[in-house]
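What you see is the complex with one protein chain gone and the rest in place.
First chain written, first letter: the chains are A and B, and each begins at residue 1.
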Amino acid sequence: MITIALIFSAITITPILAGFLSSRREKEAGPFISNHVFGLTFSLILVVVTILISLRFGSLQITWGTAWNAIFDYDPTNQGQIVVRELRLPRTFLGLAAGSCLAVAGALTQGITRNPLGAPGILGVNAGAAFAIVTAIYAADIVTPEGYVWFAFFGAAGASILVYSIAQFGNGGATPVKLVLAGVVVTALLGGWTTSLLILDLETLDEARFWLAGSIASRGTDEIALLFPIIIIGLLLGVALGKQINILSLGEDIAKALGQRIALIRIVAGIVIILLCGSAVAIAGPVAFVGLAIPHMVRSLVGPDYRWIIIYSLFLGPCLLLGADVIGRLVVRPTELQVGIVTAAAGAPFLIYLVRFTKLSDV
Amino acid sequence: MQTNPNHTTTFTGQDLHLSYGGPMIVEGLTVTIPTQEITAIIGPNGCGKTTLLKALARILIPAQGKVEVNDINIHSQPTKEIARQLGLLPQNPRSPDAITVSDLIRRGRYPHQSIFRQWSSDDETSVDMALSLTGLTNFSERLIDELSGGQRQRVWIAMLLAQETPIMLLDEPTTHLDIAHQIEVLDLLKELAEKNNRTIVMVLHDLNLAVRYADNLVAMRDGKIKTAGKPNNVVTAQMIHEVFSIQAQILQDPVTGSPLCIPMMKST
Partner (left out) sequence: MHYLAITTPTLQRSLTVLVGIFLTIFLIRLADHIQPRQYTFRWQNISSRIQLRVVWLSLGATIVIIVLTGIGLIVGDYPIPASEAIATALWERNGEYDFIINSLRFPRIVVAILAGMCFASSGLIFQSLINNPLVSPDIIGINSGAAVLAVAILAAGGSTEHLPWAAFLGALLTAALIYLLSWKKGISATRLVLVGIGINSVLGAIITFITIKYPIERVVAAARWQAGTLFGASWDDARTLAIGLLILLPSAFFLTTRLKILQLGDETAITIGSKIERDRLALLAVASLLAALAVSVVGPLGFVALIVPQAARLLVGSITGGVLIFTALLGGFFLLGADLIAQRLFAPVMLPAGVITATFGGPYFLYLLARYNRAN
C-alpha cells in the first residue's frame, strides 16, 4: 500500500510541486535546473530506480533478492524468477521504449503546434491505429499481439499523413491552427468508422476493447523488437531537432527572418512524430496523457529550451509510464489495471493544476 | 448631435488604491476631473495611467477609495444606468469574428435598450450619426476583419459615440491611426466637449497632441500624480524631466500658442 501511495503521489504531485517551486522563484533566477550534468544524472538514476521498481512489484509477490537473481543469476526453476525474466523484463523494456517515444513526440508536437495542449493524439495517431486494428480484427480475424503491431504502426502513420496533407491545403502550409483542425476532423471521422465496426460485431468489440485500453503486458515482444531501430532513429532525430524547434516556436515571421526553412522542419518533425508515435501505439496501444504531461513537467523544471526539454522528456517519459504501469499492477491485485487507464485518470489533477496555478496562453 | 439631458456635475476619484491582485500600482491617489472639458493623462510606460483609467471606467474595483460621478459612487449604481453615463474605449479591443461594422456599432446602444425596445428610432439615429462622424458611412456593411488597423480603431470609436454617454474615457485612441485620422478624431473629441458638454478623459502617449487638445493635463509617474492643471501652466522643461526623465526644450507652438515640447537627443 505504501508503495502505491508513494508512486501515485509522485506522479501527481511532482509536476505540481515543480511548477509551484519554479513560480515562487524570482523571475531572473532562470530555470530550476541549470546544471545539466546534475540534472541528467539525476534523471538517469530515476530511470534505473523505476526499472527496478517495475521488476520488483507486481501481482506476484517476490523479494528484491529474487528480482536480482533473475537477471544476474538465473534459476529456471524458480517461479518468481521466471515471472521477472519472462514477463516483467520485456514489459519493462516496452515501457521504456513507449514512454520515451510518447514523451519526445509530445514535446515535438507542442513545439510545432505551439499549443500547450499539444499531444500526439491531436494529429490523429491514436485514431488511425485504432481504426486499423479494429478493421484488421473485423475483416481479417487478426487476434494475436504480433499481428496488431504492424497494423497499428501503419494505421497511425496513415492517419497522421492524412492530417498533414489536409493541413497543407491553402496558403501557409501546415500552420498550427490548420493542423489542429485537420486533426480533429480526421480523429472524428476515423472514430466514427471504428465505432460502427465495433458495434456491428460482438467478437470484434470483445477483442479490441483490451487493446484499446492501452497496455504493455503480453505484447508480442519479438515483433516489437523489429520496431526498435525505428525508435532509435526517431529518438536521435528528435533530440537533434531541439534547436530548430526553439526557433520555430518563436513564431513564423521571426523564424523565417532567422533563415529557417519552416516547411522542411515541419515535415521532418512530422516524420519523427509519426515514427515515434506509430511505434508507441504499436507497442502499447493508445496511451493518453504521457505526451501531454511530461513536456510540461519538464518545461517547468528546465525552462523553455527545447533542446533540454526533449532530452529530459526522453528520460522522464518512461518513469511516468512505468510508474503508472506498476500502479496498475498493484491497485487491484491480483488482476491488473491497464496502464492507459491509470494515465488517463492522472490527467485530471494535472490539468486542473495547470489551470489554477499557471498562466497558459490561449488554446 | 443631440444634446445630452444628463449633464455631469462632478467626476472624481478619491484616495484610490489600485492593484491587479499583486503589488499596489496606485496608492492614495485623488483626482478631480473637470467636467465638460478634455483631460489628458500622460506619463511614461508603467506609470499607472491605464490603471487609473480602468478604475475611473469601473473595470477595476479599487482596493480602497472610491470613484464618484455626480457625487454617487459608481459601484453602487445599477450597471446599465452607469453605462449610460460612462463609456470606455479600451486599448486593443477584441472584435468577434465575422461581424459587420454597423453590427458592432449597434451593440454600443445596449445600455439604452431593453427586451421590448430593441431598436428604437433613437438607436438608429445614434448609429447613423456615429457612422458619419467617423467617416465610416460607406463602410457600414463591411466585415471588421477586412479593415485596416486604423479603420478598425475608428469603428470602436464610433461604437463609443453611439453609446452617447456624457463622460467618455479613451485609452490611447490614436494608436494605429495615421496623422490625418489622429487629427480628425481629436478634433471630433474637442467638438464634443465644447458643443455637446461631454466630459472626456483620454490617455495619450503623444505629448504634443495631448498638450494641444487637452484643457486639463494630468501627468503621472510611479502611480502618483506629479502635476495637474492647464497645459500652459503645467508644461515646463522641469516637469518633462521629472515625469519622463528626458531633457527637453519648451517652445511656443506657432499654430495654437500652447507649449511645444522638443526633446533633446543624446548627441546635441
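We take it that contacts are C-beta pairs under 8 Å (C-beta built on N, C-alpha and C of every residue); 3 or more make two chains touch, one makes a residue touch a chain.
Given the structure is predicted, the values throughout are model-derived calculations rather than measurements.
Chemist: Sort through B:34, B:65, B:93 or B:135 and give me the one touching the missing partner chain.
Modeler: The missing chain is touched by B:93.
Chemist: Per the definition of touch given earlier, which of B:82, B:192 or B:207 contacts the omitted chain?
Modeler: Residue touching the absent chain, from the options given: B:82.
Chemist: Among A:181, A:237 or A:268, exactly one should touch the missing chain; which is it?
Modeler: Looking across A:181, A:237 or A:268, the contact with the absent chain belongs to A:181.
Chemist: Pick from A:60, A:161 or A:205: which residue touches the chain that isn't shown?
Modeler: Touches the omitted chain: A:205.
Chemist: Just to verify: which one of B:17, B:66 or B:107 makes contact with the chain not shown?
Modeler: B:107
Chemist: Pick out the residues on chain A that sit against the missing chain.
Modeler: Per the touch rule, chain A residues meeting the hidden chain are 117, 138-141, 166, 169-171, 178, 180-182, 184-186, 188-189, 191-193, 195-196, 198-203, 205-206, 209-210, 212-213, 288-289, 337-338, 340-345, 347-352, 354-356, 360, 362-363.
Chemist: State which residues belonging to chain B touch the missing partner chain.
Modeler: Residues touching the hidden chain, for chain B, are 54, 57-59, 79-84, 86-88, 90, 93-100, 103-104, 107-108, 110-111, 113, 115-121, 123-124, 141, 163, 169.
One rule holds in what follows: only the chains that are shown with their structure count from here on.
Chemist: Rounded to a whole Å, what is the gap between the Cα centroids of chain A and chain B?
Modeler: From the centre of chain A to the centre of chain B is 52 Å.
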